[in-house]
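Here is the structure we will look at.
Yeah, one chain of the complex is gone here, protein chain that is, but the others are all in their spots.
What follows is chain A.
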């Protein structure tokens, strides 16, 4: 139904129902109000998780499973929202997650704070387009200030490692892993450095095993495959020569279309069966010709070939999955092989020792002393499933940020330092902007400064006092000052080693401004009739 029709003529017939029943339209002020309310609700929801002293949320799904997290993206993904503006915020948080992996809460908070400031300006009867123009100027200025404050240690491997370590510490300090922060920082830095610049995090495998404590987690020197060895296989293999393959080891499918076996007697069946078996055995022989002593296959290995391999002293590992095969190939330097007719050209993978190990109650296969170490395994231990899940998410965030930083090596300071720095630069800009836009520029600075405020609030300190001190310190030229959340004071972030990736901060600033702009530009919300759900019996 059309909600409002100003200037309706007298003839009531002339009031047409243009939209479908139960499709709605909100216009002008109402639309804007609904956007602001939605966006702010989302911001207020996630903002308590920001910073090193941020709190966690319990998420209960409709099936009853429980997740405990303080990862913004995870929280936003799981809540049900029926407000279009709020959905935009959820989407930027998701993009942040996909693009840099961390800062998902910050981006949402910044966008929310920008809208909160914009709402005040709209109340003062400033047109959204003017606010947008001001925000754009401010965002460009903030980005320039941020870039000017970056430090690039890309050329120096040792310093780079320190940077990465600090970034890992900063990222992890707001997560459940903060109790073992140093240990996990080292783990993640080592893991990422082993990727040698690749950003494909598939090559870092995280194995979660309940039991023990977080402190028992470690980075496996070699590689662990979460599979167990077959019965009767040798349990240890020294100086392994590994043939990594992807081939059916049950029966070979006949690939010629329409082929059909037709026999007239039982004896014939046996003959054909024998031929089939012979073919499989031939394949096994060919595999043996490769002079390997370990055979890893993506697919199943049937008992008979397995038996054959065991008899010939070859360790056979079946069902290693696509990821597993790819990782093993990377770690050991072998080729993934599917045909076996030319043993001389196939490259075998090598490692010093393969053995079956037991973590918790599960048996796993460990590859140690590998030729190439471009993939690795992190074993996570912890008291319960929820803790492990959250630990995995945190570690994933850290790994994402690190791998991105390894590619784009510029870093900036964390702890609200960058925000304060940008805010001061934007404040400077506001002085030189003529017209109403300058109000919007000032608001942008306030929104940036709100972020350290939230961090301080969450830690239970006097945020107004701290943010004011921070602002003064930056104005006095101490551009490395930030919040020290352990003591509740302001301190030099460079000394404390609170470092963040420049790419993360830049992405956060851009996405948040873009999203705020997008929501501000809207003056009309049209909702379609929700698709009727079919209540089918399950």
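A few remarks follow.
Definition applied: a residue touches a chain if its C-beta (ideal position, glycine included) is under 8 Å from a C-beta of that chain, and two chains touch if they have at least 3 such contacts; residues count from 1.
Rule of thumb we're sticking to: contacts and distances are computed from a predicted model.
One chain of the complex is hidden; its UniProt record names it "T-complex protein 1 subunit epsilon", one of "T-complex protein 1 subunit epsilon", "DNA replication complex GINS protein PSF2", "Cytosolic arginine sensor for mTORC1 subunit 2" or "Lysozyme". Interface note: of A:25, A:162 or A:221, the residue touching the hidden chain in the full complex is A:25. When the missing chain is restored to the complex, the residue among A:45, A:75 or A:92 that touches it is A:92. Shown as candidates are A:52, A:84, A:134 or A:305; the residue that touches the absent chain is A:84. Considering the complete assembly, chain A touches the hidden chain via residues 2, 5, 9-21, 23, 25, 31, 35, 82, 84-85, 87-88, 91-92, 94-95, 97-101, 127-129, 136, 198-202, 246-248, 252, 254-264, 268, 271-272, 274-276, 279, 325-326, 329, 335-339, 342, 345, 400, 403-404, 507, 510-511, 514-515, 517-518, 521-531.
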